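Before we start, here is the structure in question, set down as structure tokens.
All protein chains but one are shown at their positions in the complex.
Think of it as A, B, C, D and E in the order they're written, each chain with its own count starting at 1.
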Amino acid sequence: MATVKMIEYDQAGPEVKAVYDDIMATRKIDWINNFWKVLAHHPPTLTRTWESLKEVMQPGALDPLTKELIYLAVSVTNQCNYCIASHTAASRKAGMSDEMLGELMAVVGMANETNRLVSGYQVEIDERFKVSRAANSPRL
Amino acid sequence: MATVKMIEYDQAGPEVKAVYDDIMATRKIDWINNFWKVLAHHPPTLTRTWESLKEVMQPGALDPLTKELIYLAVSVTNQCNYCIASHTAASRKAGMSDEMLGELMAVVGMANETNRLVSGYQVEIDERFKVSRAANSPRL
Amino acid sequence: MATVKMIEYDQAGPEVKAVYDDIMATRKIDWINNFWKVLAHHPPTLTRTWESLKEVMQPGALDPLTKELIYLAVSVTNQCNYCIASHTAASRKAGMSDEMLGELMAVVGMANETNRLVSGYQVEIDERFKVSRAANSPRL
Amino acid sequence: MATVKMIEYDQAGPEVKAVYDDIMATRKIDWINNFWKVLAHHPPTLTRTWESLKEVMQPGALDPLTKELIYLAVSVTNQCNYCIASHTAASRKAGMSDEMLGELMAVVGMANETNRLVSGYQVEIDERFKVSRAANSPRL
Amino acid sequence: MATVKMIEYDQAGPEVKAVYDDIMATRKIDWINNFWKVLAHHPPTLTRTWESLKEVMQPGALDPLTKELIYLAVSVTNQCNYCIASHTAASRKAGMSDEMLGELMAVVGMANETNRLVSGYQVEIDERFKVSRAANSPRL
Partner (left out) sequence: MATVKMIEYDQAGPEVKAVYDDIMATRKIDWINNFWKVLAHHPPTLTRTWESLKEVMQPGALDPLTKELIYLAVSVTNQCNYCIASHTAASRKAGMSDEMLGELMAVVGMANETNRLVSGYQVEIDERFKVSRAANSPRL
């Protein structure tokens, strides 16, 4: 159970209502999820978070599906239950198939494993990696 | 400095040499990075890790660049220095531009933020998310 | 469900009962929460943890509310459900208002975001920060 | 070494320069730290991050020192080296004494310990904690 | 509720059934737990994970109980609920007593605390530790 009360649409003040309307218009949906309704107890955070997500998740050099997959991969790594649930749904809505989900989970699992192997052995960063970074070379 | 000695190619026994050769052949490179040379101190782990990565990172429903971006996103979330260095390089090699990197980092940052917001407020998972999962619906 | 049985007050041996009594006397309450009742299955850990918390959380250069807010911020960052519940309650008891909670969550969210941005880009620590540390300077 | 080049003040385009100027004016300093200079490689992220921090860290129900202490506590929990360095400095600038630092670290350490104890034993959340949350009670 | 449907034994295709049979034969049990039944939705991951665990958890220089205790310690540190439940059970099956569990939890708690203390103060690694590592000395 949330540690603060959720703010339903008809209980919302003008600032919160405006954000709710924008969420529904932007995502082409007719409902507000629990995350937004809980964040609404602190309107500046609701506004800032929504505006940030709108900007960060828009199509760019990375397409929307790729961005959702990255969001899901981070949420799985952090083991955030709500986020895994909502972003698995969002990824599916953006076009993720069951096979894609299986492959994403496999990559996330391996990455979490090798992160600990390399840190645990305190492997030194290869000079080659540093050289490429100094010049922002796109290739190695 | 690594907690075990690195095994150079010419010091390697037959099992390790075979893995080194396969890494270079598969990745079309002529060198072995420090991670593999450290893992080689425990040959079963070297073999298993390489075989797993080969399987997991091959092109599938997700293309190689997407898989590298996911790997990088996890490494950034875990703040693993070696991994960030090597997978930034690998992502660039697979086609990641500076703009893609900027967008990826923005998504990873936001995801790490909202993961804590939703967990910190202990937001309950919406029923809608559970219904979609029960039937493996690809859409929400 | 806990992986060990909880030890209720009337089931407790002398060492555990003494700790329970001290908790209730120190906190001016008449009940023992589930955390203590589970820890009690290993009495040395119960005793050491209670004694440590008593020492660490007492008023000092930081007042009790500030200490509770820090405890909550860590628990949110780690996404520990029980801890978030109990420390949100403890913070409220110590004087945290809804507005304070909203601001704390905003700071915790931003910190978790910028931690990953700076680590992900492998930003080098500015010399200025090192100089100030060498001399324990209180100012920068 | 950062994975992208830092953008120095005199190399910066108009959007980045404007942010640099605002940082220096707001913080009453005459230099830009490495974090901002690296973020500047992706101007939307630089702008959004600075605007968010400005809003989140301003004095409110929580004073600036308390906010910096929370930021430091999160950075220590996540073990982000750059952040620990910069926020230890920022906390000192905001008034943190050596004694306060010692007490903060003690709280952060204990919280990271008890988070694992309670999760490891899978302690169930007491009903009392849930009741208080349902009504947003400020007291327990 | 899992984000994909579980694959029951009688619904399983040949590859999955073979893995299920091997799990039951190796562990001398007559049932398949939920983790395997969910992983089965992506057969390559089910196969690779089972084969890896079989190899990694076999008796070696470390005995099976020690390996289970390590697995549990990691799961507690990461606060993975399913893993804590299943590996507490597996550790008990391998010979872990209540006293051992209490001592393990105490060590895990302290390690999570001191990890943050040392990182938070940015303590430099002693030269002695580096010397011993360079030569793989078994003693310090």
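By definition in this document, a contact is a pair of C-beta atoms (placed from the backbone, for glycine too) under 8 Å apart; a residue touches a chain by one contact, two chains touch by 3 or more.
Since the structure is predicted, the reported quantities are computational estimates derived from the model, not experimental observations.
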{"item": "Displayed chains contacted by the hidden chain, counting the whole assembly", "value": "A, B, C, D, E"}
{"item": "Candidates A:6, A:19 or A:76 - the one touching the absent chain", "value": "A:76"}
{"item": "Those residues of chain D which, in the complete complex, touch the missing chain", "value": "79, 84-85, 88, 98-99, 101-103, 105-106, 109, 122"}
{"item": "Chain B, residues in touch with the chain not shown (by the definition above)", "value": "3-4, 41-42, 44-45, 48-49, 78-80, 133"}
{"item": "Contacts of chain C with the absent chain, listed as residue ranges", "value": "1-5, 44, 48, 52, 55-56, 130, 133-136"}
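The working rule: only the chains that are shown with their structure count from here on.
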{"item": "Centroid comparison with chain D (C-alpha atoms), farthest chain", "value": "E"}
{"item": "Farthest-lying chain, centroid of Cα atoms versus that of chain B", "value": "C"}
{"item": "Rounded Å distance between chain C and chain D, as computed from the means of their C-alpha atoms", "value": "18"}
{"item": "Cα-centroid distance, chain C relative to chain E, in whole angstrom", "value": "27"}
{"item": "Chain centre separation in whole Å, for chain D relative to chain A (CA means)", "value": "20"}
{"item": "Junction residues of chain D - those touching two or more other chains", "value": "1-4, 44-45, 48-49, 52, 56, 77-81, 85, 108, 110, 112-115, 117, 119-122, 130, 133, 136"}
